[in-house]
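Questions regarding the structure given below will be posed in turn.
Incomplete set of chains, arranged as in the complex.
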Amino acid sequence: MPLPDPSGTLSAADTTLMLISTALVVLMTPALAFFYGGLVRSKNALNTMMMSFISLGFVGVAWIAIGYSLAFAPGNGVVGGLTSLGLAGVGLDVPDGSTIPSLLFAVFQGTFVIITAALISGAIVERMRFGPYLTFITLWSILVYAPVAHWVWGGGWLGGDFAALDFAGGTVVHINAAAAAVVAAIYLGPRRDYGKQALLPHNVPFVLLGAGLLWFGWFGFNGGSALAANESAVLAFANTFVAPSAALVAWALLETLRNGKVTAVGGATAIVVGLVAVTPAAGFVSPLAAMAIGAAGSVASYFVILWRARTRLDDSLDVMAAHGIGGLVGAILVGVFAQAVWGGSSGLVDGNPRQVLVQLIGIVATAGYSAVATFILLKLINAVSPVRAAARAEGVGLDVALHSEEAYSHGEGAILLTERDFVPGVAVSVSPQLSSTGASA
Amino acid sequence: MKLIVAIIRPDKLSDVLRALYQSEVRGLTVTRVNGHGGETEHVETYRGTTVQMGFSEKVRLEIGVSDEFVDIAVGAILASARTGEVGDGKIFVVPVEKVYRIRTGEEDRAAVTPLVPSDLFGN
């Protein structure tokens, strides 16, 4: 949605909703850090969390510098122009047809790209070097996310007359990230002990915390996508409430039927999957349809996760199963359940089977582009600096190896180095007492 | 009766357990410990503070065995815990005067002799 003519009037209420929604979506990235961070082993907890947090920095800056322009500045059907580099011309004026300043729109969208890039990390935790990761998501946000966002929301070929329905990013965010995640997982290869050792979540409460905060933030993600405090926002909020509820119920029933036990990790996953599935549909379908979509996403993801864990595909935190499958179910079912009376264009139930086809085209195009571009990007980055961590780093854990930190530290046996002691790079030879012990033991 | 105390790498634990199992050694107790030896130490940084970590994570196994099992158990551990890099750990064989099984009060050999499977399924 290019927003050129500054003749709109600011609506204080719409602006308030969008401001709070922006803050809510910013919170989703730390929330994701906890969802992901709790699922890995403690020796990789900080690295995993930082894979999300760092996106708030680099991807955020890249969006302001370049991404926003490529996505939303006037361009062609495939990509936006360069007129808004560095947010040039994006200020406090309200564009014609809008009720919020264009700057607010730009930062709201910026929160989306940050979480999308961070989502990818779930597939490649516990084994990627941090510099290359950083470079990858930054470039990916510019070269993959921005064009795809342009296609759907920025005046590109998937939006407009073609009319793929994607209320808040089922395709742009979730399928896009999941396609990249699968390719990255394959490109990096599985963790060295994958399939041999049990790799268990080190802190399930953190997983629940992440899921709870993600749900909370997602109200801004879906609700804010209405861009105004209107009926559409109300519907999106309501559906963001009922779909994960239904997804959680569906998952718990499945687990009960199959194992007789409801798990916490499963419950947290179900919430996220329900949120993902309803994302493309939030402002277009009835609450009952949203519940159906949430439950359907839940069931589909459940079985895909079971299947995936038996393969050699180390999509470690199941980005594909949660975001890919969840997004797929949502993106297709919005084509089925969208109803004009609820604010969407007509879907299959309204007698428009074409919409399902349109949805499929959107999905395939996004997933295809994202997969290919991700592969090329990783290959290029790997040519400059290896993307995969060394075996030894993987063994001791990436927190110590790549960040020189431990998530939980008791301080025992830690020798304080004063300026005199410390010569970076020759650590072994300098500490007067214990380190020399090390040198000669 | 002997108590075998072995310090090994955490990521070798599964292999060692398997080797012990295959040697028919049953029953053991493990503790998470920190070891200091010839391993390369690493430096950690927390804002302005730089510290040198003199310890590596290890796992300590404690296995009570009757005398004829000592060499078998030691051999199994030596074979399965080795990577060849500094830090593989040590094994200590300590004499024991008496062993009791708390559940039954059985002593010595009987205390560390495995249950026969049927005993277990009876529970």
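We call the chains A and B, going by the order they appear; numbering starts again at 1 in every chain.
Criterion: a contact is a pair of C-beta atoms (placed from the backbone, for glycine too) under 8 Å apart; a residue touches a chain by one contact, two chains touch by 3 or more.
This structure is a prediction, so every number in the text was calculated from the model and none was measured.
S.K.: How is the whole complex composed, chain label by chain label, with copy numbers?
M.R.: Stoichiometry of the whole assembly: A x3, B x3.
As a convention for this text, only the chains that are shown with their structure count from here on.
S.K.: So the centre of each chain is just the mean of its C-alpha atoms; given that, what is the distance between subunit A and subunit B in Å?
M.R.: 43
S.K.: For the complex, give me every residue of subunit A touching subunit B.
M.R.: Per the touch definition, subunit A meets subunit B at residues 193, 196-197, 395-396, 400, 404-406, 409, 412-417, 421-422, 424, 427-428, 431, 434-435, 437-438, 440-441.
S.K.: Which part of subunit B faces subunit A closely enough to touch in the complex?
M.R.: These residues of subunit B touch subunit A: 11, 14, 34, 36-46, 49-55.
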